[in-house]
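Everything on this sheet refers to the single structure shown next.
For this view, one protein chain was removed and the others were kept in their places.
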Amino acid sequence: MNIALFVAIPLGFAFISILHKKLAPILLIAASLFIIVGLSFVQNGETVIGGFEAPYGIHLLMDSYRLTALYIVNILFLSVVLLNIRKYHQMSTVLLISLTGLNGLIMTGDLFNLFVFLEISGISAYLITSTNKNPLASFQYLVAGTVGSSLYLFGLILLYAMFGSLNLADLSMQVSQLTDKTPVLLPFLLMFLGLGVEVKLLPLNSWVKGILKDANTLSGPMIASVYAAAMSLVFGRILIDLFVFEGRFIVIVSTILLVSILAGEAMAYQSKNVKEILLYSSVAQAGLVVLLFVSGLASWALFMVMANAISKMILFTIIASASEENGDDITVLQGIFTNNKLIGFSFTIASLSVIGLPLFMGFVVKMNALNHLFGEQMFLAIIAILLASVVEGIYFVRLLLHLWTPSETTVTFDIRMKAVLFALAVMLIVFGITVEPIESLKDTIEIGLNVGGTSWRI
Amino acid sequence: MKKVLALVFVLVLGALIMNHLNDNNLFAGFGDAMLENRVSQSYIDRDATENNDGVVFDESLDLESGAANTVTAIVADYRSFDTLGEVTVLFISSFGVALLLGQSKKRIALEFKPNFMLKIGSRALFAVILMTGVFVSIHGHLTPGGGFPGGAMIASSMLLLYLADDEFRAKMRGFKILESVMGVFYIILGLAGLMITGFFLENFLDNGALGTLFSAGMIPIVYIIIGLKVGSEISSVIDHFLSEEGA
Amino acid sequence: MANIELLILITLSLGLLSYVLYHFSPRLSSALTILGSFFVFGSVLYHGYIGSFDVSSTLLPYVSFSSSALSIFFAVIITFTYAMVSLFNPYFLKTHKAGNVHNLLFLSTLAFVLGVLFTNHFMTMFFFFEAVVWTSLFMIPLKGSKSAAIMYYRFSAFGSFALLGAIFLLKANSGTFLITESLAVVDGAHQLVIFILLVVAGMAKLGAFPFHIWLPEVLGKAPDHTSALFSGGLEKLGAFIIVFALVRVAPVGATFAAIDLAWSRYAVAILGALTIVFGTLMAIRQDDAKKLLAYSSMSNGGYMLVAFSLMNSISVMGGLYHVLAHALASVAAFLAIAAVARQTNTTKMSELGGMIHKMPITYMVYLIAIISMAGIPPMGGFISKWLIFQAVINKGLIFVAVAVFFGSVGSFLYVFRPLAALFLGQELPQYKKTLKEAPSLMLLAMLILSVLNIFTGVFPTPILKVINTVIVEMGMNEVVLTTFTIEGFNGLLHPGLIALVFMVGVFVAFVIFISLKKSKKVGLMDTYTAGNFIYTEELMHYSVDFYAPLERLYEKYIDIARNVYRSLDHKIKEFARLIKYFIFTYKPEITAFWVVLILILFLWGDIA
Amino acid sequence: MLINVLEIIVSILLLLLAFLALSSKSLIKSVMFLSSLSMLSVVAFVLMKAPDVALTEAVIGSGLVTSLFVFTLLATRKVGQKQ
Partner (left out) sequence: MLQIAGLLLMMLGLYGLLTNRNVIKIILALNILEIGLNIFIISIGFVRGGEAPIFSSETTSNALVYVDPLPQALVLTAIVIGVGTTALGLAFAKQIYAKYHTFELDEMGEE
């Protein structure tokens, strides 16, 4: 199975899909299914595009990390699509392109190619958010995203000027051979800021509120779960493979991350509006994930992304669906779970997993990450994580108590939504109880990171 | 005041960046780029895959990339995947514009009434520009230009018709089919490369002698595809921008 | 049932069963709850006594258990509390919004408490700890107060995650999550941090001084009988953690030479003393009987802190005995209040009065409980407080000693008030007809508790011997006991003798009371002041502004801790609003601004 | 030498036009300044021996983008007039 197909097939389907409106949703689901099925026939290694070996040509990479990332993104993508395709069928082409973009983003081993895919997925994200009917917010997202990718391109071109290559592996080898690392810090900071816009790190994420505040069942889970997962996984991979942290760069990065986490939690704590609570909490979680990547805990960060993505998918879908008729004030939504036990159950599990309570996937991830951090004596990160957990706990308890308290509100949920979300919630429990799959996956991922490090760094 | 402050801020930043880059020994100054240390030297020498004795215009046969224009060689051969992505960006933004502005409605009426001469003249000019566009696209591997400017020229010929004739509406359906078919062709070309040589988007045609029209393997084909696709996409964008809601 | 794992699982499944059963018959479901609680209590007591716990675990993954004298001691106390409270369950389910949920949560918390007490692995302990927090959390709002539940979670979560921090530090220190092993090798740089984190975790759970805000909220607003559970059962988990920190972790940091006590422990003792003082002062000014008892629980928690921080056999014995005595007394008191509240639907003292006429047994139970709480012989509270006094005086901790005595004196003041206000005084007209004595099951529970309250005061040595095994297990010398005496620092204590003397005194007083002339009965409105008839009944009530002169002394300062938290909350929210105002607006220039600023900050270093 | 002078002139003009485009009060003037900025950047590209980029920028950057801006303004001004 040539992994270029994961980009080519959805792209080709997208080109076809503009011909026939009825056909488009079918093509979308077919492409999505094709990728998920195809993922099990994938072999690790690099796939050259156009017949030119790295660093001259572009190549796609596959290892356990990327495979896991692809599974996460594609499965969540498919579930979002299945839940929304009937209502938002006109978005099929856009979704196909965004699938192309996200898959390419995860697999590519070339920094400029990554920029191209960043733009592809970015533009399709702007279009997905246009279903919110808030053009101002989408416009702001577009401006922020364009500024971000311009910064990324600027940093990238500085790297090219210094090292004469655009290949990730080639660059990381050359950077690691430098004795004085100060010259590369500016491009790294530029790229960090550029990608930080997409990953929702704090001072750069003013677009998040406008987008997620009015999110519907398509754009909410798509941006908060699928895109957030893909972007942070790509960002994390670059952080691990390429970046070096030194001097002022460390200071700036750690300030950004700590402020993201603490301010995100504080804002969620202060909010009275369910969607706002969720969106600010996802800001904090993005900071947490990047913090783990920066600390070198790649595999646990990957699992945290996975746990968060599943949780956010559940939370945003439920809230977006419930607030379609009622608005999303915390008091308006009181008691929506009294008649929807299954939905309430999924929501509760997702939020408990985000807090990091035992039995759920978030716990396993948080505990292992903490364990490593304690071993490394990184107390600032530890304090941030523990404080964040306390605050998260408080506002989620408040939310849960409100949503579970019986009241007159009646909201009906789609039966398919119930099924899909329940399955995802069960997944959180399964990964929270049986640790073996995660542990073994972690081992292969770490082997992949090392082997990858030696084999494809020329 | 705020503006002055902002201006000072950005100028300080610019000065700081310049200062930083000047201090940076890895960063060559303006005009002093060292190509030997970069991958691009291999693009110019056409020796990315095997050692190559040298490239001579009009003589070298069957180079790894047969375009005389090195930029074209990179765009359509070495980094063809980027170009596929680029086409996708244009495709999705054209689709997005259509999505956002709606399948409209009525086109904007211009404030002046074009007279007969203008109409005829623009028809003639339309043909010329269209031909130029196609020419630029096809000769992308030899001369500056290529599919993107070519496509844009095709689109601007359509624009000319729009401007010259108040009533003119392009046949959007045709553009759509053209766009779709060309996109699929591009993918099929890539897949064919995958089938024949084992690499997606690999050039599987003969390259011929450097500098002749029928050389460079797939590149002219790719550029024609791109030219037509870009042309139709941009025309559709223009059409949507020239229409408005109502009536 | 000798296997702890099986016991936990059975309790959990009984909880589920009672949840399901409730749909068909609430009565049966309640019976099941009672049965389950007694079953757990019985097996813990029996197997704890003969020491035959089976700690192997085969069914649950990642979980392992061990049993120690300490955990059995705590388990017996807490399961007994559960058993007693369970007898109240059937009468309160009707007032709940969801009785089925209550029964499920009741038995689940019981199961998880056992898990906390018996596990030998810190992560498992954290898991059970969190499970207890979350299951008990949802019992609070069953009466309708969400804010109390959130308050409870704030402090519990703080405690839990402090515990988690301590656990990981211990792990980093010793390389193992096993409790005994990792506690054994606490040393090095993190020692003090571990100590502080563990103490914070315990104090948050116990409701000690800076973390006491939740206690009156929760105990005051939880369902009436559930308050007893929190006060007598769940709060004691905090004491369990405190024992970890103060007794099992070796002394930390520099020693305060004058009193031969580590500074860190001295600090805890001071906090304990503050807890006692604050709790007492706050209890004095409450109008709600449940809140009053809540503050009294707080001050008694302070006694435990003081006792465990002193680190000698007598004080630890006093502390452990106080855990038992206070559990018995506070459960009895809360249940008595619950019994009253069930009949009258209020716990405000100003709205009650004269209950002794209709509820004499409840009155007796309450009387005995508060005597024990105040530390007056011949009840259990006296024995523990005597031991703690002994230890404090022996150490020469003047401030702590003053606080401890103040607490005892203060408790006279406050426990008398509900007694007078609820039970004595004029019988209020609105309850005259409807009021009855509590139902038999409730009476049974209360009577058992009263008997035990007296028993622990009169004949404590069998229990103290059990505590001696706990103390020896923790590596301290055992306290010298005979059948009837306890040897303290300053002499022997004869609880039986004291009780006897006390009985005689009471008998004499009773004789005098009988033989003297009867007082004249007057009606409630039968009063005149300055020749005017008083129309507002409340003004006549005993308990309104009972200690007003005393309260005036300190009423300006009572809300200090609460205000600190409130302003912390405001500060967080202000910070959040600030960030929101600066960043999360529809202003596209914000991103550009921060980019420019960060880049300038980064590059400025090149020049500077 | 000549080229150097040319470079400097083009650079200064570029910055000038950019500043004018940003500070002009009239939107249509701004767009026109942007268009000339774009045309001037074509000169810059030619000076830096990038004919491909120059051609593309001339056709797409200068021509197409300008027309899109103008059409947007045109359409909205009409809408504005109706009210």
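Note that the chains are named A, B, C and D in the order they appear, and that numbering of residues resets to 1 at the start of each chain.
The rule is short, and it goes like this: a residue touches a chain if its C-beta (ideal position, glycine included) is under 8 Å from a C-beta of that chain, and two chains touch if they have at least 3 such contacts.
In this text, all values refer to a predicted model and were calculated from it rather than measured experimentally.
K.L.:
Kindly name the visible chains that come into contact with the excluded chain.
P.N.:
A, B, C, D
K.L.:
Looking at A:V42, A:V116, A:A284 or A:I336, which makes contact with the chain not pictured?
P.N.:
From the options A:V42, A:V116, A:A284 or A:I336, the contact with the absent chain belongs to A:V116.
K.L.:
Extract the touching residues of chain A with respect to the undisplayed chain.
P.N.:
Listed in rising order, the touching residues are 112, 116, 119, 123, 126-127, 130, 135-136, 138-139, 142-143, 146-147, 150, 153-154, 157, 160-161, 166, 213.
K.L.:
Using the document's contact rule, name the residues of chain B that touch the chain not shown here.
P.N.:
Touch set of chain B with respect to the missing chain: 2-3, 6-7, 9-11, 13-14, 17-18, 30-33, 35, 38-40, 43-46, 54-58, 68-71, 73-75, 79, 82-83, 85-86, 89-90, 92-94, 96-97, 100-101, 142-144, 146, 148, 210-211, 230, 237, 240-241, 245.
K.L.:
Residues of chain C in contact with the chain that isn't shown?
P.N.:
Looking at chain C, the ones touching the missing chain are residues 585-589, 591-593, 595-596.
Assume only the chains that are shown with their structure count from here on.
K.L.:
Of the chain pairs B-C and B-D, which one is connected by the greater count of C-beta contacts?
P.N.:
Of B-C and B-D, it is B-D that has more C-beta pairs in contact.
K.L.:
Pick the chain whose C-alpha centre of mass, unweighted, sits closest to the average of all protein C-alpha coordinates shown.
P.N.:
The most central chain, going by mean C-alpha position, is A.
K.L.:
Where the CA atoms of chain B average out and where those of chain D average out, how many Å apart are those spots?
P.N.:
19
K.L.:
Averaging only over C-alpha atoms, locate the centres of chain A and chain B and give their separation in whole Å.
P.N.:
For chain A versus chain B, the centre distance works out to 31 Å.
K.L.:
Between chain A and chain C, what distance separates the C-alpha centroids? Give it in angstrom.
P.N.:
So the centroids are 44 Å from each other.
K.L.:
Which parts of chain B, given as residue numbers and ranges, touch two or more other chains?
P.N.:
17, 20
K.L.:
Touching two or more other chains, which residues of chain A qualify?
P.N.:
Correct list: 186.
K.L.:
Graph of touching chains, which shape: line, ring, star, complete, other?
P.N.:
The chain contacts form none of line, ring, star or complete graph.
K.L.:
Pairwise, which chains touch?
P.N.:
Every pair of chains meeting the touch criterion: A-B, A-C, B-C, B-D.
K.L.:
Enumerate the contact residues on chain B facing chain D in the complex.
P.N.:
Residues of chain B touching chain D: 69, 71-72, 108, 136, 144-146, 148-149, 152-153, 155-156, 159, 234, 237-238, 241-242, 244.
K.L.:
Inside the complex, what are the residues of chain A that reach chain B?
P.N.:
Within the complex, chain A touches chain B at residues 2, 4-5, 8, 11-12, 14-16, 18-19, 47-53, 55-58, 90-91, 93-94, 97, 100-101, 104, 112-113, 116-117, 119-120, 123-124, 126-127, 130, 135, 158, 160-167, 183-184, 186.
K.L.:
If you look only at chain B, which of its residues touch chain C in the complex?
P.N.:
Its residues touching chain C are 9-10, 12-13, 16-17, 19-20, 23.
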